[in-house]
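Inspection log for the structure reproduced underneath, given as structure tokens.
With one protein chain removed, the remaining protein chains of the complex are shown where they sit.
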Amino acid sequence: MSRSLLKTLLALAALVALLGLGACGGDDDEGTDQGGTPAQTEEGGGNVTEQLFAGSAADNRANPAEGGKKGGKLTVLSAGDVDYMDPQKTYYTYAIGVINMIHRGLYAYLPGDTSKAVPDLADGDPDISDDGKTVTVKLKKGVMFSAPVKREVTSKDVKYGVERAFTANVANGYARVYAGDLEGAPKDPGPYKEIPGIQTPDDYTLVFKLTKGTGAALAGMLAMPVSVPVPKEYAQKYDKENPSTYGEGHAVYTGPYMVESDAQGKATGYVPGKRIHIVRNPDYAPVDDFRPAFLDEVDIQAGNEDTAVATRRILSGESLASGEIEPPANQLKRLLQSNKSELSVVPGGGWRMISMDNSRPPFDDINVRKAVLAGFDRVAARQQRGGEALGPIAQHLIPPGMAGFEESNSEKGWVDEMDWLAHPEGDRKLSAEYFKKAGMSSGKYEGSEELLIVGDNAEPDKSISQITEQQLNEMGFKTTLRLVTRDTMFTKFCNVPKSEVNVCPSVGWAQDFADPQTMLDPTFNGENIVETQNSNWPEMDVPEINKEIDDAKLVVDPAERAKAWAKVNHDIMAQAPSIPYMWDYQAVVCSPNVRGVQSGYSTTWDWNFMSLK
Amino acid sequence: MPLLEVRDLRVQFETDDGIVRAVDGVSYSVEEGRSLGIVGESGSGKSVTNLTVLGLTRARNSKFSGEVIFGGRDLLKLSEDELREVRGEEIAMIFQDPLSSLHPFYRVGEQLIEAVRAHHDVSKKAARGRAVEMLQLVNIPEPRSRVDAWPHEFSGGMRQRAMIAMALINSPKLLIADEPTTALDVTVQAQILELIERLQSETGTAVIMITHDLGVVAEMTHEIAVMYAGRIVERAPTKELFASPQHPYTWGLLRSIPRLDSPRNEELVPIDGRPPSLITRPPGCAFHPRCPFVREAHKRIDPELEPVDGRRDHDVACLLSQQTRADLWQHLAAGEAPARARAAVPLGEGAE
Partner (left out) sequence: MARYIVRRLLGMVLLLILVSAVTFVIFNVFPSTDPAALRAGRQPTPEVIEAIRRDLGLDRPKIVQFGDYIWDVFAHQDFGKSYVANVEVLSQIRENLPATISLTIGGVLVWLTFGLSVGIISAVKHRSILDRATIGLSLIAISAPVYWLGLVALYLFAPDFGVFGLGFLGGQGSYVPFSEDPLKWAQSLILPWCVLATAFAAVYARLLRGSLLDVMGEDYIRTARAKGLAERSVILKHGVRSAITPVVTVLGLDIGILLGGAILTESVFNIPGIGRLAYDAITRGDLPIVQGTVLFGAFFIIIMNLIVDVLYAFLDPRVRY
């Protein structure tokens, strides 16, 4: 054949090969900064996702400390890095999972049951007074700081940990929210100040005194690393730097592990953005510790952006596990067949939502909102995230396993009462009826405003945004869709009420700790609508509900508290403020020679319980 | 035995447009120490002929026939390696544009040294000494410092001198000079020609001088061959050619040279028309489309190179009769236009 024809065919062949192989490249990894993990139901069964993964490594969470061999090194592949290695600075569940290896806080979550934190450094559950204004915690004796401090941990060290969280040089992101009612707590971040509301009557007793009865929230917060003890006499010189250099290079450790350090005590094993090398802590005092700490060494490597390649490496290699990555969703079905024992699924501890701005037309009309919810195909949205393999349709706002979930009728929610939620695949006839109730006789939206939709331009949120736009168009809305980077979406659009975005399809929320307050207060309390970093995306401001929320914060008794928040949950859902579509899970993988135990909180494996077979 | 003898050389190139007969049966010879001038327009085949002597036209699409005898060997049949030993050592060649013929990125001296060491196993120092010697020989001032100069730092004339130095550095027996003065100033031209002449007599090198300008070869050659359309159409000792040219093409060349002693308003007489295509030669005499004295028969019959009456050393390829030619030349030499000359001389019927 002629020369030019041959050249053309060659080029075409290359193109086809290119497209073909590119398609197997796999999905983009969606980053997630979801918080903790609600428990999975203890009995067999569980929701559809948990059933799918029965027989996988997820089963190991029932008996996490059994069967593990001591010794060995695990290599963890992550894409991103921790936000901080400082226990009081970090606010990222993945990072908290690492912190949990090297530092002991007052309370922690076990792999199996995550509806409730168990005592770690604390000696027993927190004692909350009936009026909620006093929280008392007792400490275990004999827990030791590592070199160069090398002394017993006392209540004063926990106190200093909380105090430094309020300083500008540490700038903890949640202490003010949950412990802001401490007597004498600074209102704004600033220089170090002693907080008189934290009392230490003796070396093993802590008494938190609050100006309001929000003790239950403070007690819940103690499961987060803000409660990690920090020796003041040693750390203050680092805390004087802005920002503090304590955590990144000079921390002292209380856990079975530590960050690899040199002879001077500088944490050389942590290379920001690249690597965290965890080794055993020679000064560890194993005082009443649930951590079996099987592994000798954990090497966490960042920079593994291509999740398909990383997954392949893990599954065909040895002593590897996924950290801050997940296998591509489109490969899950296949992996469930071929690699079930190397796979597990971890609850993400929250929900995903398509929010509607209730403060302005058209979504200020409850019938319009109900119409949209009724007609919206939430199954299609969920499909983009992996379908039912990665989570049930969310019918309300308290995720599975959390207190208040069962009180909210578990997975079912109140669909009998709220008919607009009954058909998650979308019921256009019902939708039409609600539009008519709103005064639009055609059964579709008849207004002329152009809705602004701002979504994340990375998959799968990108597709979900497009699906959202399409469905709204079908229901008669005129729309403009803008896709931007996730950070821009949050800091310039969706979290900024002034930007007047009507629909944010890429938002979600996850717990800080296992308490429904963390799911409902920041997100639906009208008093929490702020100018920037606003998390109440629907801008919901219903005075009755605001009061309900504020009242529920003050409930101390766990059973009463669960009921109170379930009622808040119900009343919020009755307002049809937005479109929750999924309580999502995350898949994790490990090599065949690894016994995988998933974390109850950090949405990945639990490094304290992992072992080699 | 002549130093170089070319016998019935034919060179063809296959191109997409057809077969180009660049050289179509050329024979000449050069004796030791003598100089031959080859004159013709561009496209006459004069360059190709001589490039072929050195084997520089060998390519995938070229074909040769004939013989080129030098030093008892047929150069056409030598291998590349054997030819390499001849080039630059026994036969040297200089070209038209000395600026582009010297490598712009190497110093002049380096290029001369290269020429020496390609054929002789001597130290760089010794070769450098020889280079300086040669530069001196060709009258380049301050040769010891000039040897390190870059080509673009030389003037045109000096460059050509350097090229000559490079060509003669290994004392070749034959120097082929392909239009060496065409790109130069007139005054510089004269200097270069003088130089070549002098060197020739001093070193005894035979010279083939290729040019389109009869004036260039008038002084310094012993013999001249006129080429047209890939063939030699006239050959004679220099004096004889100027005294008694036989071919109408030669007449055209002679008449088109301005003369110092001609009247100021006398028009130059160019040769009408253009050189013929070497792919499709005109039938008959190749010159006939441009010849002012063409006859019917000339369009069909191809003339052969034959001796002029009464002479051993003068050949011409023309169908006109001897007498006719002599008469025509008389008129032309007197300054008449060809048309008038033609009218004045009966050409007779047919060809002879």
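Chains: A and B, in written order; residue numbering restarts at 1 for each.
Here is the rule we use: a residue touches a chain if its C-beta (ideal position, glycine included) is under 8 Å from a C-beta of that chain, and two chains touch if they have at least 3 such contacts.
Treat the numbers as computed from the prediction; the structure is a model and nothing was measured.
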Residue touching the undisplayed chain, where the options are A:T211, A:S442, A:T485 or A:N593: A:T485
Omitted-chain contact residue, chosen from A:K156, A:K212, A:K240 or A:R312: A:R312
Residue among B:R21, B:R34 or B:R87 touching the omitted chain: B:R87
Hidden partner interface residues of subunit B, rising order: 54, 56, 80, 84-89, 92-93, 95, 97, 100-106, 114-115, 118-119, 150, 152, 163, 166
Hidden partner interface residues of subunit A, rising order: 3, 6-7, 10-11, 14-15, 18, 21-22, 25, 77, 80-81, 83, 91, 168, 171-174, 176-177, 187-190, 242-243, 245, 248, 271-274, 301, 303-306, 309-310, 312-313, 316-317, 485, 487-488, 490-492, 495, 512, 522, 528, 530-533, 535
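One rule holds in what follows: only the chains that are shown with their structure count from here on.
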Separation of mean Cα positions, subunit B and subunit A [Å, integer]: 92
